[in-house]
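Inspection log for the structure reproduced underneath, given as structure tokens.
Complex shown without one protein chain; remaining protein chains in place.
A and B label the chains in the order they appear, each numbered from 1.
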Amino acid sequence: MPQVSLTVNGTKHTVEVEARTLLVELLREKLRLTGTHVGCDTSQCGACVVHMGGDSIKSCTILAVQCEGASVTTIEGLAAADGTLHPMQEAFREYHALQCGFCTPGMVMSAIDLVNKHPDGLSEKEIREGLEGNLCRCTGYHNIVKAIAAASDVMQGRTAELTPAAAE
Amino acid sequence: MYDFEYHKPSSVADAVKILAADPDARAISGGMTLLPALKLRLNKPTAVVDLSGIADLRGVKRDGNKIVIGALTKHYEVATSAEVKAAIPALAAMAASIGDTQVRNRGTMGGSVANNDPSADYPAALLALGATIQTDRRTISADDFFQGMFATALEAGELVTAIHIPVPEKAGYAKMRNPASRYSMAGVFVAKGPAGVRVAVNGAGNNGSYRHAGMEAALSANWSADAVAGIKVDPSDMNGDIHGSAEYRAHLVTVMAKRAVTNAG
């Protein structure tokens, strides 16, 4: 059986897999990192998005063996060692950008890549279009869009702290 | 998916050798088309030959009045390439509209070209821009290369290595996306370049991406959106499905042609 060596959330793993094994299957079944989800079989829903070499990718549409030598970050690898949430995670919580939580890991990973690739900030339209590869059935995206805008301000230093969601 | 052998050659020659020895082996670069098909068990290759370990097939460079793009260059790299943005901004914008972010981070130009999916973006762009496709053994003009839905001039085991694109005077692209899949259901790329005015259509036609002679003639005479506005596309050449009839797609081709010309400036 083929072997693949890769780094996931900073830890190096060498795993035996069938050639047909997808990265998401390796993560969920071999490494027990079940935060990365599978919501479709047509590479559309984005519940499986992780970062590889800093880019967001769909871990359901890449073979595990294609990840030889790669550095992968999953939702489990985002928060700091002391438990401090990544600004994007914090923003999703503050803005109620998740309900059932199933799309959330992929949504957060996509959102971080989106912000990273727009160093000068994002318009609402750019955020909405940038989420094309991620489906959410619960929120209607409204609060996700707001959370990403707020997180981008923190990630890119425009605000020192997360702007609180508007009080009711 | 079904299981298969996995190979990761480090040279084009080795890849070609493996593919030549096994007619049921399939090359993979980004895998954005192959893997979804394998997951649905629509395809049963004996082996998958991963091209990503081959050096020198990735990157964009300007070569005189041409842009040369390595086959393994990802859509995101084309979309953000300073050379492409300067020379053919319409191509960069088009690359930025392919699939979603994650597709653009993995999918490659060579893979898209070799696959010639009728609703893919690149084939129409290369037809309109009068590109040349370089393989491991020869160069082929886009006109000869794209031979209808999923059909190309590639021989068994022949690999696309680079794409040479003459820099046009102006070019533009517009598409209407399928509401569900977000693939193009009618896209038009227009270009005015060294090979004259060329117009190519994707997504809508019933035999893959193709050039539209009537629109080319009209735009040659008068480069303006108005010049194509009155051109009626024949619905019998179009696809129809639950997302739109052939008549609708025929209409969209004209609309997208107008918008592409407007986008081209």
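Here is the rule we use: a contact is a pair of C-beta atoms (placed from the backbone, for glycine too) under 8 Å apart; a residue touches a chain by one contact, two chains touch by 3 or more.
One rule holds for everything that comes next: contacts and distances are computed from a predicted model.
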| item | value |
| --- | --- |
| Hidden subunit of the complex - UniProt protein name among "CoA-transferase", "Xanthine dehydrogenase family protein molybdopterin-binding subunit", "Zinc ribbon domain-containing protein" or "Peptide/nickel transport system permease protein" | "Xanthine dehydrogenase family protein molybdopterin-binding subunit" |
| Sole contact to the chain not displayed, among A:G10, A:G54 or A:G101 | A:G101 |
| Where the unshown chain meets chain A, residue by residue | 18, 20, 28-29, 32-42, 44-45, 47, 74-76, 78-79, 85, 89, 92-94, 96, 98-105, 108, 124-125, 127-129, 131-132, 134-145, 165, 167-168 |
| Missing-partner contacts on chain B, residue numbers | 1-3, 40-41, 176, 179-181, 242-245, 247-248, 251-252, 255 |
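As a working rule, only the chains that are shown with their structure count from here on.
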| item | value |
| --- | --- |
| Centre-of-Cα separation between chain B and chain A, whole angstrom | 29 |
| List of chain A residues in touch with chain B within their complex | 2, 18-20, 22, 41-44, 46, 49, 55-58, 60-63, 65-66, 68, 110, 113-114, 117, 130, 132-134 |
| Chain B - residues contacting chain A, complex | 1-6, 8, 28, 31-32, 35-36, 38-40, 48, 50, 52, 76, 99-103, 105-106, 181-182 |
